[in-house]
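In this view, the complex is presented without one of its protein chains, the others remaining in place.
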Amino acid sequence: MFGQLIINGLAVGSLYALVALAMVIIYKASEVPNFAQGEMAMVSTYFAYMLLISNQVSWHVALLGTLVFAFALGMVLEFLFVRRAKDPTVLDLIIVTLGMQLVLHGLAGWKWGPDQKDFPLPISDTDVVQVGGLVISYLNLTTMIAALLLMGLLYAFFQYTKIGVAMKATQQNWMAARINGIRTNHILGITWGISSVIGAIAGVLFAPTSTLDPHLMWDPLIKGFAAAVMGGMNSLVGAALGGYLLGFIENLFGLYISLEFKSIVAFLAIVLVLWFRPSGLFSKHYERRV
Amino acid sequence: MAALLKVENLTKHFGGILALDHLSFEVQEGEIYSIIGPNGAGKTTLFNCISGLYRPDEGSIVFDGQELIGLKPHRIAEMGIARTFQNIELFSNMTTMDNLMLGRHIHMRSGVWHSLFLPWRKSLTAREEVAHRARIEEIIDFLELQSARNQLVKSLPYGRQKLVELGRALALEPKLLLLDEPSAGMNTEERQDLFFWLQDIKEDLGITIVMIEHNMQMVMDVSDRILAIDFGKKLAEGPPEEVANHPDVIKAYLGEDEDESAAVARQ
Partner (left out) sequence: MDMKRDYFEDVQLLKDRAQKIWFGILIITLILFPFVSPNYYIYLINYIAINVIVTVGLNLLIGYTGQISLGHAGFFAIGAYATTLLMLKLHVPFLLAILIAGFLAAAFGFLLGLPALRLEGPYLAIATLGFGMAVTTIIGRVPLFGGHMGLQTPPLSIGPFVAKNDREIYVVIMLFTFLMTLAARNITRTRVGRALIAIRDSDIAAEALGVNIAYYKTLAFAISAFYTGVAGGLMAFVLGFINPNIFDLLQSILFLAMVVVGGAGTILGSVMGAAVVSFLHIKLEAVQNIPGVGQFLVYLSQKWLSVSGLPNFTFVLFGLILIFIVVFERLGLYGIWLRSKIYWRTWPF
């Protein structure tokens, strides 16, 4: 029973972790909580859907196409909108991302209509693998593995590639990075691209368990935020751990308290964590300079 | 004369930096007490501890017979301590008048409910607004801020902004006034005016002043006593002449001249 709980928690947690990672990458780079993150993933998922259904391409190609699309989408949004605000305050940036959220939500509804579509991923959500007494669906297994793989890739990216290191430098000290010849604007665009790709993967993996409509990512959005907040908004490792933890708590809550109200766990988690540990579960607190 | 403010063994760390190191001193009622020291010596940190913005690691701060440590900043203000900030902290989108009116905040009572009756001249809110504006007008006259009265403070020149901040602190009618580098950024003429105002505040209003100041001329002219600190520790304390000629003080300032980058690095 408990083992199954952990498995289920890890499976949804992987998804939350991905969304949280996507957010934190952007947050670290520019202190924007990206409220368009969910909609970016939703639009990318629709794009995958379109490739699969209307264009009848094989799903490998569709997936690859979607990733390219997502990357471009992230870069374009950053270039078109985020970059335009001059000396933005936090509120300004939040408003810009909300504006993008509306634009994307509207465009998706406009193009694909409000009706719910089934997302045809050739990985079954119902067929299961059995290990010991535990069951896990192929889709959940894929999600878990994909999440781990992505985390590994991200780690390697930040650690070993030139761009990744430059990104890290920019996050730590924008001014110094600039002086050292890093093109920080460029870096920010790439950051948005990468974040968008991670979100898109989460969307594609999530859509089969839900139905595809413009609201697809609302729920994962708030959970991603919850996970990111638990991790302190500032740490990739924290975000991933936060995602798993949230998935686990949610399943625990669903089992012992209420299945119906499972989805308010995210909100409670945000409030409680912020109340007791305002800078997240895994980071330390700073005294503000006066 | 009794000590109005008594600081004992005050200590404050920031990570590895020891900003205040067992600092002790007393301020007598009615005096102008200046604090000097090189950049990063811990002067502003001391003010922030007194006004409750930082919580010290150790020590005590007794004001008017009551311990301040652990109190919220607004409670400390209510007890009669007002301050200005090194980097001006005005309410930049308000007029001078409204900025000063915030100094009256603790002397007013009207809350949400009362304010609904503002249109009636006899209402508590209206009466308060009128009465306290009249008080503010006195401060505006005192500091010669008439022309700035209805201007947004962000549109005022730097020197005047500093005055508005001073006026706002005075509006609180404090017993103790903490001034963090009041003359920084002022020209000679403005500094001269400030000199006279400080004396008036001390003599006519009877307010005790603790002042952080880098301009030695100003410090020497206006202070009753001076405290010199470095690395959060007391170097010397006493009448102006005595402190200015104290060997440790001279060394601290000369050291700064010889190697300014060291001081910068400490920040």
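Should a chain be cited, it is by its letter among A and B, assigned in written order, with residues numbered from 1 in that chain.
Throughout what follows, a residue touches a chain if its C-beta (ideal position, glycine included) is under 8 Å from a C-beta of that chain, and two chains touch if they have at least 3 such contacts.
Note that the structure is predicted; figures quoted are calculated from it, not measured.
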item	value
Given B:128, B:181 or B:213, the one touching the chain that is not displayed	B:128
Of A:129, A:145 or A:264, the one touching the omitted chain in the full complex	A:264
Where the missing chain touches chain B, by residue	51-53, 72-74, 77-78, 82-83, 85, 89-94, 97-98, 101-103, 105-106, 108, 110-112, 115-119, 121, 125-126, 128-130, 133-134, 137, 141, 168-169, 172
Touching residues on chain A - with respect to the absent chain	27, 31-33, 35, 81, 84-86, 88-92, 94-96, 98-114, 214, 218-219, 222, 225-226, 229, 233, 260-261, 263-264, 266-268, 270-271, 274-275, 278, 290
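The working rule: only the chains that are shown with their structure count from here on.
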item	value
Rounded Å distance between chain A and chain B, as computed from the means of their C-alpha atoms	48
